[in-house]
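Just one protein chain is left out here, and the rest sit where they should.
Labels A, B and C are assigned to the chains in the order they are written; within every chain, residues are numbered from 1.
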Amino acid sequence: MHLAYTDKQKAFRAEVRSWLARNVPKAPLASYDTREGFEQHREWERRLFESRLSMVMWPEHLGGRGCDLIEWLIFEEEYYAAGAPMRVNQNGQLLLGPTLMEFGTEAQKQRFLPRMAASDDMWAQGWSEPNAGSDMAAITSKATLSEDGSHYILNGQKTWSTRAIFADWVFGLFRSEAGSTRHHGLSYLLAPLDAPGVTIRPIIALNGKQAFAEIFFDDVKVPVDNRIGEEGQGWHVAMATAGFERGLLLRSPARFQATARKLVALYQANRASADRDPSIRDAVCEAWMGAEAYALSAYHTVGRLAKGARIGAEASTNKIVWSELDLKMHETAMRILGARGELLAEAPDAGTDAAGWLDGFLFAQAGPIYAGTNEIQRNIIAERMLGLPKS
Amino acid sequence: MHLAYTDKQKAFRAEVRSWLARNVPKAPLASYDTREGFEQHREWERRLFESRLSMVMWPEHLGGRGCDLIEWLIFEEEYYAAGAPMRVNQNGQLLLGPTLMEFGTEAQKQRFLPRMAASDDMWAQGWSEPNAGSDMAAITSKATLSEDGSHYILNGQKTWSTRAIFADWVFGLFRSEAGSTRHHGLSYLLAPLDAPGVTIRPIIALNGKQAFAEIFFDDVKVPVDNRIGEEGQGWHVAMATAGFERGLLLRSPARFQATARKLVALYQANRASADRDPSIRDAVCEAWMGAEAYALSAYHTVGRLAKGARIGAEASTNKIVWSELDLKMHETAMRILGARGELLAEAPDAGTDAAGWLDGFLFAQAGPIYAGTNEIQRNIIAERMLGLPKS
Amino acid sequence: MDFTFNDDQLSFREAMSRFLMTEAPPEMLREIWETDPGRSPELRGKLAAQGLTALSVPEDCGGLGMDDVAWSLMTQELGYYAIPDSLADTAYVSAGLVAALPAGRAGREEVLGRIAAGSVRIAIGHPVNPLVADAATADLLLLPHGDEVHLVPRALVDVTPNPSIDLSRRLASLAWEPSSATRIAADEAGRRLWAQALDRGTLSVAGQLLGLAQRMLDLTVDYAAQRKQFGKPIGSFQAVKHHLADVATRIEFAKPVLYRAAHALAHGGADAPVHASHAKLVCGEAAWLAARHGIQVHGAMGYTWEVDLQMFMKRTWALDASWGDRGFHKSRVAESILAEGAAIGPGHTFEVQA
Partner (left out) sequence: MDFTFNDDQLSFREAMSRFLMTEAPPEMLREIWETDPGRSPELRGKLAAQGLTALSVPEDCGGLGMDDVAWSLMTQELGYYAIPDSLADTAYVSAGLVAALPAGRAGREEVLGRIAAGSVRIAIGHPVNPLVADAATADLLLLPHGDEVHLVPRALVDVTPNPSIDLSRRLASLAWEPSSATRIAADEAGRRLWAQALDRGTLSVAGQLLGLAQRMLDLTVDYAAQRKQFGKPIGSFQAVKHHLADVATRIEFAKPVLYRAAHALAHGGADAPVHASHAKLVCGEAAWLAARHGIQVHGAMGYTWEVDLQMFMKRTWALDASWGDRGFHKSRVAESILAEGAAIGPGHTFEVQA
């Protein structure tokens, strides 16, 4: 156990900090769930990419700078400490990206990854279907191989595809073996969203924004080169990706440490009224403790990964911890805000902070649901980590 | 809605209060989980009975005074406000008693109820078996009818029988139809614990006391007159009793209101140290609110019963509420006591209050388990009250 | 001692529930949410025709003369159907305040008559609420100036809208000048009126929160019974069952707390404030839990605009801090039960009565 950063790590932190101080937009960008905000965030991603800061862990020839996981944690700490914009292309970069690294051909990597790092291509995920939510193996969307074997014909429907209405590409699982069931006979395919036969219909979220979409495939032709991994092996390929999704990368600890710090500040600024409810001070301290524990766990995991360990069902404990921590922190903020909590940004009495917390509170509601509900995660922990029998 | 007590109710309250003021033992009795304490509590029950206060709701000819449920609530309020001893014969009086009232013959009522009210007979319950706990219908203990039809021969084992080592009689379910399964073919029987063939082995509880026992039946002869209800209808008869058990009577609200009041006093007496943990004041207020809600719910239910309603799955919500409230109150007390919390009564530094809270804390651990675990209760609420499908 | 409702109260509730079920379905709420004023004169008119606005107006002013106890049922219905109208502010809280004025003061009888007839909207600006609901659409406003109570025509008030996440909430900050012409009470009388209004407002919101909790539970039970995953209804999974059993339990045990508070308020009980705060806290907790487990069981569907759940969740989150946030009500409870010599414990459940 050696808890000092190396000189190289310190220099990297200094570089990132200084870059962010110079580049983070002074005024917040518009919500990336709007067309305008989406393009503002794409611009921001391009700026990150130009300084090779969009995907710091990727190899240099694919647009990154070959950082290790410790450096990635450092990057994230500086990023969230600086209050930099939300990352708009993470579904591609963190879900599809690692899958391409592991299962893609060299040509596929060259074709997709640098454009993804630069956010020239924005990616939507195509996992869920109307009857395949928590039960993802119930997928029915079909991919039929053409007679000459050159392309697939996609038919079916995907849903809950984040910001798909604005995106360029979709990745997902399709049933490529007729008559197959459950995890068998699925292939992992990439499709451009401007292809003929693709229809995208936005789903309006709780907050009134087009945060998700349904994607309909009606005889959509995609070349077989757009398949990642072997034909029929899509489940295996996707599970690696799902592991990442539930794991560390998508919800880096710095994000929650930043929220906890903001919550402490909110409490300090409203202490007189907040202390009328004695549970609030306790919840504020719990928030800090929870965020620290999540960060410490990340460092611990990263250290073990560096020594060759693999992340297993622990990814499920991560998912539960960050999603419930995030929810609790935002609930606490709502309690502190009291009557101001319900106000939208355009309300004159909202002050500068209330609407941001409200946005975060609404978004936090989704945490225990997406990427596998927390009920599913608890089943996984019980069955895979503790070895309890299946129901 | 009319929330004033009648003159008759006020007079009854005054009588009970005055009787208790004159009769409640100054020094606490020994634990009723010891032989000595058990007999002290029997003595106390006899004194209650002599003033017709042991079973106030029973009709006069069976040893009570024909009170209604409001008067019963009043009695309980005064009883717990006075800090009177725990009731040692409640398993008989509140589980078997109502069953006898509903299903017993006149001769059975005359034979058993007055002696039960007087605690001349102390009753143990014989529900659980080693492999029939939460799943009570898995009972295997047998009752074989003699050829002349005059008596049953009991064989098998019961367990978790509260204070059976000290008791006089046991009531329980036995499989009287050979080859029957689950809820069918069971009969509800009463057996004297000094009958030949009965062996009782104490189970030592968490607190080191003989709080429970196993009862072994080895060709034990009981007359058919000791059967309550019809042959083979035992499940139906017992379920009425189980309804009572989970319901109001066994855990009257006054008990928890008294604990909440004690908790407020404990907090007041230790406020300086308790307030270092801001969650404690909140928990103390929650305790009062929870106990009040439970009491209000009882008055509401009693009012509806008087108008002809029946208690259904609400009994399950009661069980969850009182058991979790009781646990939370005792946990809070342990937090307030801090380092004194672990001390036994004989520890010089325990003070006068710590050991009582510790006893209660240990006992409260059992609340969410006995009389149907809270998990079973939640299933019942979901399926019977909300109509959700069975698993 | 009878802690239940009488047949009149129950049948009025039953009638109102049946009425709202057909007259205020979610599709209509969505339409009203989208309108500019966010209020439907037509719906208000129908509610008045049902007698709701007359509920607690004294009989000699043309009302039905029912009290806070009846409102503890009615507010649940308003919550259950998420009625986009702060009708209870007029017909319950303001009516109670105006009825408590001395006879003849400030056109008391006329105002009460108009409330009963459903021909006036009154917004109420209690000091505990930083913003005033429905100020823009009000005809009259009850406003505080220190301890004074002013009854102010809408024309004399400048209204600045403050939009809420709940589109059916129409909040505003106000600018107005108190004058002797608008003053209807002051000093001790004013303090008493504001205190009673606070307790009524608290109970009004508590009842609505409880109704919201029940609606979210019902919506979620329906969804869980019908939605299938892994080949069976998700409502057959124990985790889902236990989530919803917990919500049902909270609701059941919040009800009688609300009813006690309403009775105490109707009978001028000294404990009415602490009982009202207790009621708001437990009703709010039931509604928050119903929202949390509701969206969890609905999964991604619960996160959409399209599924009705969102309307009830937003109303819950918004109402929870109105008429005093949790800190306010927790303080009131703590001060009461931690006071020297507080009458708590067995036997004190209904002790304090007028």
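In this section, a residue touches a chain if its C-beta (ideal position, glycine included) is under 8 Å from a C-beta of that chain, and two chains touch if they have at least 3 such contacts.
If you're wondering where the values come from, they're calculated on a predicted model, not measured in any experiment.
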Inset, instruction - Report, in label order, the displayed chains that the undisplayed chain touches. - result: A, B, C
Legend entry - Touching residue (missing chain; options A:Glu292, A:Glu331 or A:Asp353): A:Glu292
Legend entry - Of B:Pro192, B:Gly232, B:Gly341 or B:Pro389, the one touching the omitted chain in the full complex: B:Gly341
Inset, instruction - Using the touch definition up top, pick the residue from B:Ser18, B:Ser51, B:Gln110 or B:Ser134 that touches the left-out chain. - result: B:Ser134
Legend entry - Which residue of B:Trp160, B:Tyr188 or B:Tyr294 touches the chain not shown here: B:Trp160
Legend entry - Contact footprint on subunit B, counting only the chain that is left out: 128, 131, 133-135, 138, 159-160, 203-206, 208, 212, 273-278, 280, 334-335, 337-344, 346-350, 358, 361-362, 365-366, 368-370, 373-375, 378
Inset, instruction - Pick out the residues on subunit A that sit against the missing chain. - result: 1-6, 9, 13, 70, 76-78, 80-81, 253-255, 257-258, 260-261, 264, 267-268, 281-282, 284-285, 288-289, 292-297, 299-300, 302-304, 306-307, 314, 317, 320-321, 375, 377-379, 381-383, 385-391
Legend entry - Absent chain, residues of subunit C that touch it: 237-239, 242
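Assume only the chains that are shown with their structure count from here on.
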Inset, instruction - Considering only C-beta pairs in contact, identify the chain pair with the most of them. - result: B-C
Inset, instruction - Quick one: report the Å distance separating subunit A from subunit B, using the average Cα coordinate of each chain. - result: 53
Inset, instruction - Spell out, as numbers or ranges, the residues of subunit A touching 2 or more other chains. - result: 277-278
Legend entry - Shared-contact residues (touching 2 or more other chains) in subunit C: 237, 240, 330
